[in-house]
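First up is the structure itself, then whatever we jot down about it.
Excluded from the complex is one protein chain; the other protein chains are retained at their positions.
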Amino acid sequence: MMAEPKTEQTRQFLAPEAADDALVRLAKISGQVQGVSRMIRDDRYCVDVLNQIASVQKALDGVSRTVMRNYLEQCVTDAVKSDDPLIYDELMKVLFRHR
Amino acid sequence: MMAEPKTEQTRQFLAPEAADDALVRLAKISGQVQGVSRMIRDDRYCVDVLNQIASVQKALDGVSRTVMRNYLEQCVTDAVKSDDPLIYDELMKVLFRHR
Amino acid sequence: MMAEPKTEQTRQFLAPEAADDALVRLAKISGQVQGVSRMIRDDRYCVDVLNQIASVQKALDGVSRTVMRNYLEQCVTDAVKSDDPLIYDELMKVLFRHR
Partner (left out) sequence: MMAEPKTEQTRQFLAPEAADDALVRLAKISGQVQGVSRMIRDDRYCVDVLNQIASVQKALDGVSRTVMRNYLEQCVTDAVKSDDPLIYDELMKVLFRHR
C-alpha cells in the first residue's frame, strides 16, 4: 500500500534508516490520532483526551528528533563545510520556530 | 464509517459542538500526518518536513484548546461549585504537564 | 530593604504563603541571572551558558506554578462560583499564551 521509499542511492536528504524510523513512528502516530477521535466519540473524560493528545505531541517530537538529527548530520554539515552563511539563518528559524 | 457520536442527552463530558469541532480537526490532522509520511518517502528537504511536523503540532494544540475550554466550562466548573479540592491538583497536572 | 509584604488581611489576590514562596524563588532567580552574566563575562562554554539559562527558565516556571495555583484556588474559584462567564476567556488566554 505504501509507496516504495527511494533507494539509498537516490535519496538526497533523509538517510534510509532515518526515513524508515520516521515512517514507522508516523504510522503509529496515525493510529494514535484515530485513537483520540475514538475517545472523543466515546465521550471519555476530558483529561484522558488531553493526556492522549499530549502523547501524540510527544510522539511527533520523536519524529522531529529523527529528522533533525539527520538534518544536522547531512544538510547542516554539508552547508557548514562549504561555508554557506545562509545555513545559520535557516537553522535559527527552525530552532526558535515556536518562540 | 464513523461511529455515531453520542447524542446530546447522553454525552457527559465533551459537549456535542466541542466534540464535532475536535473530530473535524482530528480528521484533518490524520491527513496531515499522512502528508508528512509522503514527504519523507518523496525525500523532501528536512526543513520542509520539520515545518510540516510543526504544523501538525499546532493543529493538535487546536484540538487541546477545544477540549480544554470544554473541560474548564464543564468539569472544572462543576468540581469548583461542589467544592471538590482535588480539581486543583488535576488541573495543575494538566497545565504543567510539559515542564 | 524589601518592602513589607501586605498583611494577610489586606492581601486580595496572592495568599501570604504563596507570595512568600514566590518571593523566595524570585530572589534565587535574581542570583541565577547574575550568574549567567558572570558566565558570559568569564567566557564560559556556550552550552554551559545555555544550560544555565534553561535552569533560570525552569525556576521561573516554578514561580508561575505557585502563582497559577493560587490564581485557580482564589480568583478562578470566586469567578466560577459567581458565574462570571469572562473567566474562561481569561483562563484560556493565560494557558495558551505561548502557542
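Here the chain labels run A, B and C in written order, and each chain numbers its own residues starting at 1.
Throughout what follows, a contact is a pair of C-beta atoms (placed from the backbone, for glycine too) under 8 Å apart; a residue touches a chain by one contact, two chains touch by 3 or more.
None of these values were measured; they are calculated from a predicted model.
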Where the missing chain touches chain C, by residue: 2-6, 10-14, 19, 22-23, 26-27, 29-30, 33-34, 36-38, 40-47, 49-51, 53-54, 56-57, 60, 63-64, 67-68, 70-71, 74-75, 90, 94, 97-98
Residues from chain A at the interface with the omitted partner, ascending: 58, 61, 65, 68-69, 72-73, 76-77, 80-81, 88, 91-92, 95-96, 99
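The rule is simple: only the chains that are shown with their structure count from here on.
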Centre-to-centre distance between chain C and chain A (centres being mean Cα positions), rounded to whole Å: 33
Interchain centroid distance [CA atoms averaged], chain A/chain B, Å: 19
Centre-to-centre distance between chain C and chain B (centres being mean Cα positions), rounded to whole Å: 27
In chain B, residues with contacts to at least two other chains: 68
